[in-house]
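Notes follow the structure.
Just one protein chain is left out here, and the rest sit where they should.
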């Protein structure tokens, strides 16, 4: 009895407190969970414009590092949501969460939003059965960034569409470890969104795949062995020390400091390698991601996107925010503050027809070309039962991808051979898939 | 002599603590127990309340389980060794009459106030980082190849970080014990011509045994749940997955709540075995 009464008393206090908190403001408050990437931080700096247009909407930011963001957002949504009104998630989560009915469908966006302007491949990736569940804030494929000056010194010229053999050869020639120049920088840090994004996309160009049509793991295939061995050998010849700890951000820093000859990574890095932080800005050239002549290039497709969970009580206000943040006018807003080069890339086709942008962003054409060749519905040489270029769009992938990534990172750190890493990956993937009921 | 009156008063005084901890134990723990027998995977919208011991079986038989237990033991053992050895040395040092004792003590205990996330970030980026870390500059200054701590000696690196944070705690407790050592005894030994190491081994160390057990007990409780340091530095790669981290991976990365809950229950059981074992020693040490 006592317990029950205490419990009721406690709930009463809490609900009084909650009502009091709500009564404080008439304006709608949106809570937005977002990742601490440069483009998002720029957006937070532009809030004056939004507040001016929509004085009745307050925006609260929860800006977190990517891994912590995932922890928070996933915990929230899978326990019924309620903490956030807008989530920043990627092309991996959107189809899964959309299909689970956790996201508000965005098929009624106003005409001036010009939804058809969004790059088709991205729009596809954010839709389930042709219903849009999230809008892209910035999109990316992957491409090759290289130092023209070092290439020239090595007596080479980068073709627009290089092969992996060429990259390896060029990297070896540029490497000058005495002077702290590494021919190639690639992701090595374990994680499904870190080294596995690169390696999965790379494996596609080597003719490998994650699963065959019956969902059997394919790490015992020759194609995977070729991929991993090629990657490990190349990194040993020309990669930086400590590559196994380098993710996107670490490699970006290395490249900006002039310590990399070639860096194959996200097209969204384009604006950062040519900005003021970069000591090599004037020497950077861009090319497509490499291939091996099998018909697939190792370039992925990703978009950090904004979605509204169905648990949100402020869906209309949230939609207003989405149309502002990803709408056709946002680009110009950024351009006025920070210059055209800083406009979030990879979401709207019109941006790539805008001469202000293509004039300011030397990576624009190559970005568009890369985005157009990535095909999530048809990512591999051999047929597969899944979609996604650098990921497998099933809920289990997050866990499996990271664990496989850890095996490969350990191989890169020299703690095990490529064969052992592949065998371990094969075993754990099958183990997990079996547990998941495939 | 406790009277009947004071005894019931005592019960009343203990009651709130026992009650809140019971509630804390019962509600979340029972829910975890319940989930551990369920197939609960929110990402698949799967919830089947009873699948028997399947989760337990797959958690224990998975290839990563044994490794994670070994890693946990290595990590906890390593940290305990460093903090206790270092703590004794520091305690003896701080016991010496020196100039500015107060300031030195402040310097030594400072790491204890630093939050684990911050210390992991600082160590990882500003010390261990192979391109821009201080250790790399040091190696280069000595004409050596920079060493990639986090991938070449991952467990050791994390042990260093955590030991740095806990060294002050061990030092403080051991310092109090050192200060309670009677100087007559030591002087007598010195008169008898006992060399320094013998005084340490036969007089100081036995005197500290009680403090050492206390340090082991309290630290073990905290060290078994080390999480932020691994999460920030290696994210579980390079064989740094402890049991706690494995449970984290099952719950949050694989989104398999059933499996993770089973792992959690197993972790509680194993931790309690360690605890009971420790308690036996401490209990004995505290009684006499």
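Couple of notes before you dig in:
Per-chain numbering from 1; labels A and B assigned in written order.
In this section, a contact is a pair of C-beta atoms (placed from the backbone, for glycine too) under 8 Å apart; a residue touches a chain by one contact, two chains touch by 3 or more.
In this section, contacts and distances are computed from a predicted model.
Of the names listed as "Serine protease", "Carbohydrate ABC transporter permease", "NADH-quinone oxidoreductase subunit K" or "2-iminoacetate synthase", the one that matches the UniProt record for the absent chain is "Carbohydrate ABC transporter permease".
From the options B:75, B:108, B:204 or B:237, the residue with contact to the unseen chain in the full assembly is B:108. Although one chain is not drawn, the whole complex shows that of B:10, B:85, B:198 or B:281 it is B:10 that touches it. Across the entire complex, the residue among B:37, B:56, B:149 or B:248 in touch with the chain not shown is B:248.
Residue positions on subunit B in contact with the hidden chain: 2, 5-7, 9-11, 13-14, 16-18, 20-21, 24-25, 27-29, 31-32, 35, 90, 93-94, 96-101, 103-119, 121-123, 125-127, 132, 134, 137, 141, 164, 167-168, 172-177, 180, 183, 187, 210-211, 214-215, 218, 221, 224-225, 227-228, 232, 243-244, 247-248, 251-252, 257, 260-261, 263-265, 267-268, 271-272, 275-276, 279, 283, 286, in rising order. By the touch criterion stated above, the residues of subunit A touching the omitted chain are 10-11, 14-15, 17-18, 21, 31, 33, 36-38, 41, 44, 60-66, 68, 71-72, 75-76, 79-80, 82-84, 247-249, 252-253, 256-257, 272, 277.
Keep this in mind: only the chains that are shown with their structure count from here on.
The centroid of the Cα atoms in subunit A and the matching centroid in subunit B are 35 Å apart. Residues 67, 70-71, 74-75, 78-79, 96, 100, 189-191, 240-242, 244-245, 250, 253-254, 257, 259, 395-396, 398-400, 402-403, 405-406, 409-410, 412-415, 424, 427-428, 431-432, 435-436 of subunit A are the ones touching subunit B in the complex. Chain contact summary for the complex, subunit B toward subunit A: residues 41-45, 58, 62-64, 129-132, 145-146, 148, 150-152, 231, 234-239, 249-250, 252-256, 259.
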